[in-house]
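In what follows, a single structure is set out as structure tokens and then discussed.
One protein chain omitted, others in place.
For reference, chains read A, B, C and D in written order, and residue numbers begin at 1 within each chain.
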Amino acid sequence: MMEQYLSVLVTFCLAAGLVGTMVGAGRLLGPRSDNPVKGESFECGNPSSGSAWGRFSVKFYMTAILFIVFDIEVVFLYPWAVIFRRLGWFGLSEMAVFIFILGLGLLYVWRKGALEWD
Amino acid sequence: MHEAITHTAVAVSYLWLIPALPALGVLVNLSLGALLGKGAVGFIAPGTVAGGFGVALYCLVQILQLPPGSALEQTLWPWISAGNLQVDIAFRVDALSAVMICVVTGVGFLIHIYSVGYMHDDPSYARYFIYLNLFTCAMLILVLADNLPLLFVGWEGVGLCSYLLIGFWFDKEANASAGKKAFVVNRVGDAGFLLGTFLLFWSLGVGTHSLSFQDIAAHAKSIPLDTVTLITLLLFVGATGKSAQLPLYVWLPDAMAGPTPVSALIHAATMVTAGVYMIARLNFLFVLAPATLTVVATIGALTALFAASIGLMQNDIKKVLAYSTVSQLGYMFLGVGVGAFSAGVFHLMTHAFFKGLLFLGSGSVIHGMHGEQDMRRMGGLRTYMPTTYRTFLIGTLAIAGVPGLAGFFSKDLILAHAFSSSPVLWLVGLCAAGMTAFYMFRLVFMTFWGECRADEHTKHHIHESPATMTVPLVLLAVLSIVGGYVGLPEMWAWGNRFDAFLAPVFAAAQGGEHHMEMGLEYALMAASVGVAVGGIALAYVLYVARPELPGQIADQAAGAYDLISNKYYVDELYDAVLVQPALKLSNLLWRVVDVGIVDGIVNGSARVVGASSSFWRRWQTGNVEHYAVSMLFGAVLILVFFAWHSS
Amino acid sequence: MTAVPIGWFLILGSLLFSIGALGVLIRRNVIIIFMSIELMLNAVNFVFVAFARQLHSLDGQVMVFFVMTVAAAEAAVGLAIIISVFRNRETVNADEFNLLRW
Amino acid sequence: MGLEILIAAVKALTVILMVLSLAGVLGWVERKGSALIQDRIGANRASIFGFAGAGLVNTMMADPLKFLTKEDVIPTGVDKLLHTLAPCVNLFPVIVAFAAVPFGDTVEIAGRTIQLQAVQLNVGVLFVLAMASLGVYGVVLGGWASNNRFSLLGGIRGSAQMISYELGMGLSVVVVVMTFGTLDLQEIVRAQGHMIGGILPGWGVFYQPVAFVLFFIAGIAETKRVPFDLPEGESELVSGYFTEYSGIKYLMFFMTDFAEIAVISALVSTFFFGGWQVPFLGDDGFHFGSTSMALPKLIVVLLQLASFMVKVLFFCWFQIMVRWTMPRLRYDQLMRFGWKGMLPVSLLNLVVTAVVIVAFQEWRV
Partner (left out) sequence: MNTGVFVLLATLLVVAALGVVLARSPIRSALSLVVALFFLAVFFLLLDAQLIAALQVIVYAGAIMVLFLFVIMLLNLQEHPAEMARAGLRFLAGTLASLFLLATIYFTNRSGISNAQGMGAIPDGFDSTAQIAERLFTQHLFAFELTSLLLLVAIISAVVLAKKKLA
């Protein structure tokens, strides 16, 4: 069993090492010359006005909320998918109830127009 | 004396359909009624009852094919499980129930059909049919119940529907209070019923009891006589409430405020007979208490006479029929009271036919007269509405006891039994029969004969009712004629098949029966026919031949006339003796106990809380951090306490 | 991880919980308070799993499922509340939300 | 213990190099492939000594070196830490996710059984998805840490798109898990070793064609390439969330793109096309019905490795072809397709699959 975790840790370390090395090497090898114009944000040549960090449509937030809810659904589905053969009709019906209730949520959101991007 | 009858039960699985079909109609119309429109509602509601009728007929056929004494049974699920009380939701159809479900669904179906036409222009069409279906469902539960608690569910259910339907046009003050009156008076009876049930359960003794009728029958003999008498008397109080007997009859005449088909179905054909059904169902219990039976018979006979006498003077067409119903119910109680259970049930069935017919006929008249109910403004209608007239006449002949029609056979049977029990009861019944013939023909003559006394406008619009209304009338008229032939007197043709069919149910009561001599029986028959003919003749004289006479008689016997036309001042008496003192007491309790003491305590504690909270609320800063700190402080406090306490 | 006794896990869990509680108390930004609460929930999850491992029970792991679900629902509703409060009051500072009192 | 670490490190390094070289190769394939599709020469100065194929060396060696020696411009007024972190958290999960994909069966070397899979977990499927879900951070941070409204819009768009399509992807993977009854990627590949009716390989695609289509579409959306390239839409958002990046960080974003293509291809092969399985090839050689052809173990292993690589490369090429032949969607169409198309269809697919499987099992049809 230890082998499994070892493989995960080693892979993590190596991958982290790789990206670290890349960034570090870029730092070391790249030339450096600061210049106020270079630091400006790129807006096709026009000088930018105001802060870049404006506020966003609440749609994005709605998307994230819906994603959370359905992600939880998917998370419950994985363990279920592993054993639903053993549970037979019983397991099927309990998941059907679960999906149905969340389906109602999707329907509500759909009808409320929260999925519309106009 | 009576052979042992095997009480075999056959378990079947379709009984639940009978009440479930009307219940389905309720659900559908309740949820989709507004969506579907009148056409669909008027199809679904009678359709479900027709379905119930089909199943009921199937049950009847099954029962007829099985050996006598057999019953169909279905236990659905356990209902009450409390200590040694184990009640199931269970249905049982024996001969008695079979007759009842056929009557309820059959007559009910016809009245549903009739209602489609009668209620056609009412804005609350769907609501009406929801109530009507709900009533049918409850009534079927009542007659199908296998045990007393379930019967009580149906009993209360029909009471509720009766209340809802009497006050159907609740926007009129009078109707709403008529509904309330019916409900309150019924509560008095129901209290008796409940007490009787409790006492019965209590006196059944040790062991687990399901309060099913078999269970009660098996243990009834072990109950002491005075307890049985008390139980049956209490149950009979319930019956007087539901079946409008003395002294609790007062709600029924007022119940005529409901739509006329409702009066026909609930307040004539089915619900009001529930008391008779209940006593017949519990016959094995009542025969153990002869004193109660005497009370039942006496009350029945007195009610028959009393109500008939009030009926003589009424001018509202539906009120006449209402008092007539009370009177006929009195006959049924007289029947069961003298131990002639099957005769009582027989009269119950025939009464359902002809009284249903009469009410529907009066409805047809009212419909044609645009809501007019006063007979003094009618007259001569037979030319305008011939079908209604003919069928109504058949119903009147039947109720008056004219030989050859249904009412004759059943009423005669009861009177014969009454005579063999006590000639006095017979005499009272006979008088009532004569009065019945008189006031019914008075009604016919005033309504259909002579000159039309309506104003010109109304007269212009009088018309025969549509087919949905007349077809049920014709069918009920046919039943009012042939319905009696299932129970001919013993000495004729095939004899009393109905009695033989029901005999196993009333096996416990069979012991006291004895056949009387043929000559005596013919003599009694002649007497009742004579009385009936006399009544009819008198009505003809007073209201057709010499219409000025009634006024002169009223003048000469002014005291008696006032007394009777004011219904013996019973309502006023109740008001003075019961209602006013109760109101005064309530007023006193309200002012002193409620306002003074209860409200004082509540307000006082509120003031205390208010005063203290104006101090404590300073702690509520509205700042989340303060709350969080307090919570953590509390948690730490608890931990420290435990650490200190347990070390 | 067999050599480490459960006590270490419990202390680590309670350390995380305390840090979370501290965050709730000393930060004024509601969103960060919220995140501190998530941290506290996770400390509890951590102890759940540690105990499940020690006591040979699967229920601890199952419980983590439910805690996650509750955390997700809480985040969804809580952040929605924050957004609508922000709309009306243009701030996410907890000590400026004090209307919830007499 | 030391030896085990060494073995794990060797496997991990193999996989990492595989990803990096795939990314390099794909850079060249994309240029040449787009040229092929658009009927032009493309990248004509990348040849070495007139040998065009050697352009591959160019993209794999010269490009990274060039990027390494370019200046790393960080715009003024940004959080420098986040600006640097963004490409790292973008690349890291992709590499790690690839490491969980098995590229061969177990081999025995010197008495040791070695899985040809760098990260071996019995919840491998979830591991891959977990890493995929981390990919959002690189995008969102890159956008946030650039102090550029195009970048920020690209970052937010990209993350919303990724999470939306992650649902469709997750649900289609659930269906795969239901079909094979395990969360272990190696087990899933093994379960596809049989033959349906002796002729058709027992690959997932033949059991779950709908899930394959859904997964592949969601995969393309996750890589944010045409027709789903809204986050970096060149005509409107310049380069999206990595507009403000240069030097090696830019290269890292670029590599992530190609590595994602490789990961999606590897996952498609694993879930739906038997991974390293070769049709008719068993442990000891080919079996065609009754006739069989024995092969040495080494050859079998090499054939399986080759099979995996061929499948991965095929799907990489397929994605590049999709990119250069498809028009792109509008953002509202993209989101509508994700929520109103992919999600209901994949839920339906799931329900139908569940009912069919349980019905078959319970009624023994």
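One rule holds in what follows: a residue touches a chain if its C-beta (ideal position, glycine included) is under 8 Å from a C-beta of that chain, and two chains touch if they have at least 3 such contacts.
Model, not experiment: these values are computed from the prediction.
**Student:** May I ask you to name the displayed chains that the omitted chain touches in the full complex?
**Tutor:** A, B, C, D
**Student:** For the chain left out of this view, which of D:L20, D:A43, D:I74 or D:I156 touches it?
**Tutor:** D:I156
**Student:** May I ask you to list the residues on chain D that touch the chain which is not drawn?
**Tutor:** 1, 79, 81-82, 85, 121-123, 126-127, 129-131, 133-134, 136-137, 140-141, 144, 152, 156, 159, 163, 166, 183
**Student:** Could you list which residues of chain A touch the chain missing from the display?
**Tutor:** Spelled out for chain A, the touching residues are 1, 4-5, 8-9, 51, 53-58, 60-62, 64-69, 71-73, 75-76, 78-80, 82-83, 86-87, 91, 94, 97-98, 101-102, 104-105, 108-109, 112, 114.
**Student:** Please give every residue of chain B in contact with the chain that is not shown.
**Tutor:** Where chain B meets the chain not shown: residues 625, 629, 632-633, 635-636, 639-640, 642-643, 647.
As a convention for this text, only the chains that are shown with their structure count from here on.
**Student:** In whole angstrom, how far does the Cα centroid of chain A sit from the Cα centroid of chain B?
**Tutor:** Distance between chain centres: 70 Å.
**Student:** Which integer distance in Å separates the CA centroid of chain B from that of chain D?
**Tutor:** Result: the chain centres lie 79 Å from each other.
**Student:** Can you pull out the residues of chain B that are in contact with at least two other chains?
**Tutor:** Where chain B is concerned, no single residue meets two or more other chains.
**Student:** Where in chain A do residues touch two or more of the other chains?
**Tutor:** 71
**Student:** Flag every residue of chain B that touches chain C in the complex, lowest number first.
**Tutor:** Its residues touching chain C are 617, 620-625, 628-629, 632.
**Student:** Would you pull the chain D residues touching chain A in the complex into a rising list?
**Tutor:** Against chain A, the touching part of chain D is residues 4-5, 8-9, 11-13, 15-16, 67-77, 84, 87-88, 91-92, 95-96, 99, 118-122, 125-126, 144, 146-152, 156, 160, 163-164, 166-167, 170-171, 174-175, 177-178, 181-183, 238, 243-244, 247-249, 251-252, 331-332, 335-336, 339-340, 343-344, 347, 350-351, 354-355, 357-358, 361-362.
**Student:** Which of the residues in chain C end up touching chain B in this complex?
**Tutor:** The touching residues are 21, 24-25, 28, 30, 33, 94-95, 97-102.
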